[in-house]
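Once you've had a glance at the structure underneath, I'll fire off some questions.
A single protein chain has been omitted; all remaining protein chains appear in their positions.
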Amino acid sequence: MQKPLLQVKNLTTQFFLIKQNITAVDGICFELSQGEILAIVGESGCGKSVTSLSIMNLIEPPGKISSESEVLFKNRNLLVLDEKTISSIRGSEIAMIFQEPSASFNLLFKIGYQIGESLRIHKQLKKDTALREAIELLKKVKISEADKRVHDYPFQLSGGMLQRVMIALALSCSPSLLVADEPTTALDVTIQAQILRLLKELSLNYNMAILYITHDLALIDGFANNVMIMYAGRILEYCGISEIYAKPLHPYTKDLLNSIPMMGYFKDEQILFSIKGSVPELVNLPPGCKYAPRCSEVFDRCHKQEPSLFNLENRKVRCWLYNKEKK
Amino acid sequence: MKIKKKLFHGTSLEIPYIKFKKKKFGVICFYILLVLYVSIPFEGFIAPYGPNTKFKSKSYQPPHRIQLLHNDELIGPFVYEYEMVNPYFKKYMVNKNVIHKLGFFVKGEPYNLLFFIPTDIHLFGTVDGSPFYLFGADRLGRDLFSRIIYGAKISLTIGFFGALLSLFIGILLGGFSGYIGGMTDWFIMRTCETVILLPTFYLFLFLRAIMPTDISPALKFFYIMMILSVPGAFGGARYIRNWVLSLKNTDYVIAAKIGGISSLKIILKHIIPQIRNLIILNIMLGIPGFVLGETGLSFLNLGITEPSVSWGMLMNSAMDINILIQYPWILFPAIAIICTVFCFFIFGYAVKDALDPKAEV
Partner (left out) sequence: MEEKKLLIVAKNLVKHYPVKASGFTFSDEKVHALNNISFSLDYKQTLGLVGESGCGKTTTGRVILRVIEPDQGRLYFDKEADEINRLEALESELNKEENLKKQKQYLKDIARIKRETDFFSYPYSKLRSERLKMQYIFQDPYMSLNPKMHINEIITENLIENRIIKKSERDKEAKKYLDIVGLSKDALYKYPHEFSGGQRQRINIARAIASNPKFIVCDEPVSSLDVSIQSQILNLLIQIQKEFNISYLFIAHNLAIVFYISDYVAIMYTGRIVEIATSKVIYHSPLHPYTKLLMSVSPKIGEKKDYMKLPFIGEVPSLINYPKGCTFYDRCPVHKNICSEEQPVLKKIVTEHRVACHVFS
């Protein structure tokens, strides 16, 4: 049994603001194997972005990761490493791509130079070797005329191309884990499909694990292996990709799937289900299950006590409906 | 139990207010400035004498030393008489035989409290009415302390209203220019840039030179304020115009246009309020500049002139190095200027950091 590539244990991240303290992520546990694509799905405020930043220990004050949290990457706890060690891991073994590609590049330097920078630092390559590697990387991410594009500035490229360049940059040191924080949310549907196709290919060819964060539950079909639904800083459901569509367990997942208009729905034929209420504010979380105020299958215990993450063959659900102990 | 309503509670200024309260120096400077401004209507009360009360026989008298013990007896605060021994070099000798007792709320010269209540009670002074110089006297025997108190009025108000006026003109010009756009914008901006290019100091001199000399002090005050604020307004106009340019394409401005709101209303209700914080900051950090500007002009005898008093004018008497060496207390107004400007800076930057959401507390 191979040990998982990434093990997140009891991850809790809090933000200490002037008026209040917020627990953005509360006791998250999950694992990621080599080459696995795990999708973290949730709406705004659920803590998915904070999770990804916490894993890479990129949380700055007023945020703070609890000292009881552990992030084991290849058996080393990333949260206790000193800055020098973890800097060498970030960018080479773990790479990250973000939502706004234009914000991740320095507009004053050519993209060839910026990709080369990572190569020069992590692999200690010389300038011309780094440039050649950069061209190779651009070809890997299917950018046409890579040898010309490498001399372009970021503002000369479209959003989709920039995102590919960001992926090239992320791949430069052959990472074993790629953390992708909503990389296609700002892009068109067609480009989104191309990027996903690219990522899937790269994952298969290089045995690279991907932690893919998104709010779009429909997008990851055919892309991710497993999916994790987050809500108010907690995991509500965790299972394989086919099961989440065929047999969703948690009422939130079910409600979400029912409220997304599918292709082929028309307003005079189907009524779109709306989840009542709205995403809770992290400063005002209710006691008990956090989804209880909006849940259509809620009962008494839900309001009083928060359920733990129950294990059911290959799946996990945080819901009293699946409580194994009989009352 | 009384429930105190927190200041700024629920508004967007609440967090900046909390942050500001943590900046001790900023808060201290705020209170100092508050005291300075609030005391302006009480200037007659605080100052023992009027700004032009002369005592010919006490020319350049050094500051009185406040004594408590006379012949080892505690008889309360008092001062000794200073007698002039050298009328040419204005040297004094302390006569320990003549005692003038000091007191609070003493009767003195009549003046108008709060500008309209005639009274003659002063905060402190000599009980018997003899001249008392806390900061020494100038050449004509006028109390420097009183003159500093009266000078505060001019310097502080020119500072504040000058900054206000400058920004007001800047908003009018920049807002109009940025919103209309096109050739009008181009034309106004080039005008502003031309004015900015003119050397400020010589511009001041020029404008001052063409000022008619026979106008009333009040009008003179207003004219000086205009000289200081108008050139600065052109620089502010560019700044405001850039903001208006970036704000005029926001969705809510377009929504207002679709709703048929007039352009003037859009500028006033939708655009200007967004830069409220910047405007406040500009005023606060601009005031010391105006105070110093007035000081500079009056120092060169080009600003406020007799019979009005301003700090700059008081500095004018300190121009001569010989006078400074012999009678160093003439420099006291400088301390007042430095303290005030310093307080404005500290307070202004404290507010700026508090308003900036990214600055650390």
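Per-chain numbering from 1; labels A and B assigned in written order.
Criterion: a residue touches a chain if its C-beta (ideal position, glycine included) is under 8 Å from a C-beta of that chain, and two chains touch if they have at least 3 such contacts.
If you're wondering where the values come from, they're calculated on a predicted model, not measured in any experiment.
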- line: Of A:Lys126, A:Arg197 or A:Lys304, the residue that touches the missing chain is A:Arg197
Field: Hidden-chain contact residue, picked from the options A:Phe15, A:Tyr153 or A:Tyr245
entry: A:Tyr245
Query: For chain A, which residues touch the unseen chain?
result: 43-44, 158, 160, 188-194, 196-197, 200-201, 215-219, 221-223, 242, 245-246, 255-257, 259-267, 270-275, 278-279
Statement: Across the whole complex, the chain not displayed is touched by chain B residues 11-12, 250-252, 254-262, 265, 269-270, 273-274, 276
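By our rule, only the chains that are shown with their structure count from here on.
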- request: Quick one: which bits of chain B touch chain A in the complex? Just the residue numbers, please.
  value: 14-15, 18-19, 361
Query: Can you name the residues of chain A that touch chain B in the complex?
result: 18-19
